[in-house]
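Dropping the structure in here first, questions after.
For this depiction, one protein chain was excluded, whereas all remaining protein chains were kept in their positions.
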Amino acid sequence: MADLSERFEALERRVQELEDILAIQKLISSYGPAVDGLDATALAEMWAGDGTYDFGIGEPLRGRDNVAKLIDLDSHKTYIAAGCAHVLSAPRIAVDGDRACAVNYSQVFVKDEHGWRADRTGANRWELIRTEQGWKIASRTNSLLDGREGARTLLRR
Amino acid sequence: MADLSERFEALERRVQELEDILAIQKLISSYGPAVDGLDATALAEMWAGDGTYDFGIGEPLRGRDNVAKLIDLDSHKTYIAAGCAHVLSAPRIAVDGDRACAVNYSQVFVKDEHGWRADRTGANRWELIRTEQGWKIASRTNSLLDGREGARTLLRR
Partner (left out) sequence: MADLSERFEALERRVQELEDILAIQKLISSYGPAVDGLDATALAEMWAGDGTYDFGIGEPLRGRDNVAKLIDLDSHKTYIAAGCAHVLSAPRIAVDGDRACAVNYSQVFVKDEHGWRADRTGANRWELIRTEQGWKIASRTNSLLDGREGARTLLRR
């Protein structure tokens, strides 16, 4: 019985880690729909209260409420009016207890007369934390893959 | 023992939900290969018998056999002859018992003289149901992200 109980706890831990990974997948897959759907509440809820977002233009946004203001930027309104999709690739996720790190690509496709053009293509590193409200973004760093070294560094292990 | 039995059942339910999510991921990742691989049988099997597909051109397709006829459309044959990829993004999935809802992006890339051009970029909402043959599509709604409100609504929670 003791043996089964130990095996049971080991299995519970394995299931927990699978749940963690799928929760983080879901979190990251929520970004595009939040910004393209103009859902400021959904966007704010992705970040930890003091989470940050650095996308390489100006100072990093600090705090979930500031991140959520992204959808009010003139540049975002121009994207939305033209027709846009913030498409994020399936991330490589590494969980370490109550912390996790994910790396993936993000692209912004914007409609023009020929179809949809990739106006931004960047590397992303997401630092995630487990909170009482589930996994949240502690920091996201997004850097354009335009030939400079910075973005390539984000992609490495 | 009763305690362990209850914990065991709780763990079984958690594993079931993980299996549900991965089954739905697999289902949605089967769409592109089915249409680009001209595999009408694989395409039909994705939908419930009376499932629907609304992609914003004409009336929604009703019933899996009608959905599978997509690959016989002249527009699809033109895509295939040029070289095309129906690329779907990793979905945000919410399971609720025997029902689930998934939201993601789909793009059709078509070869031209400059590379592959995104000829379509749309928002998708998938309503899924658990059947004896596994998770199937009850309805898929696809709307182009061309600046109109409709597609943005699909993306919201």
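For reference, chains read A and B in written order, and residue numbers begin at 1 within each chain.
The criterion applied here is as follows: a contact is a pair of C-beta atoms (placed from the backbone, for glycine too) under 8 Å apart; a residue touches a chain by one contact, two chains touch by 3 or more.
Note that the structure is a prediction, hence the values are computed from the model and not measured.
**Student:** Touching the hidden chain in the complete assembly: which of B:K111, B:R130 or B:R157 does that?
**Tutor:** Answering carefully, the residue with contact to the hidden chain is B:K111.
**Student:** In the full complex, which residues of chain B touch the absent chain?
**Tutor:** Those residues of chain B that touch the unshown chain are 4-5, 8, 11-12, 15, 18-19, 22, 25-26, 28-30, 32-34, 36-39, 42, 80-85, 87-90, 109, 111, 114-118.
**Student:** Where does chain A touch the missing chain, residue by residue?
**Tutor:** On the chain A side, contact with the omitted chain comes from 4, 7-8, 11, 14-15, 18, 21-22, 89-93, 103-105, 107, 117-123, 144-148, 151-157.
Following the convention adopted for this analysis, only the chains that are shown with their structure count from here on.
**Student:** Cα centroid separation between chain A and chain B, in whole Å?
**Tutor:** Their C-alpha centroids are separated by 22 Å.
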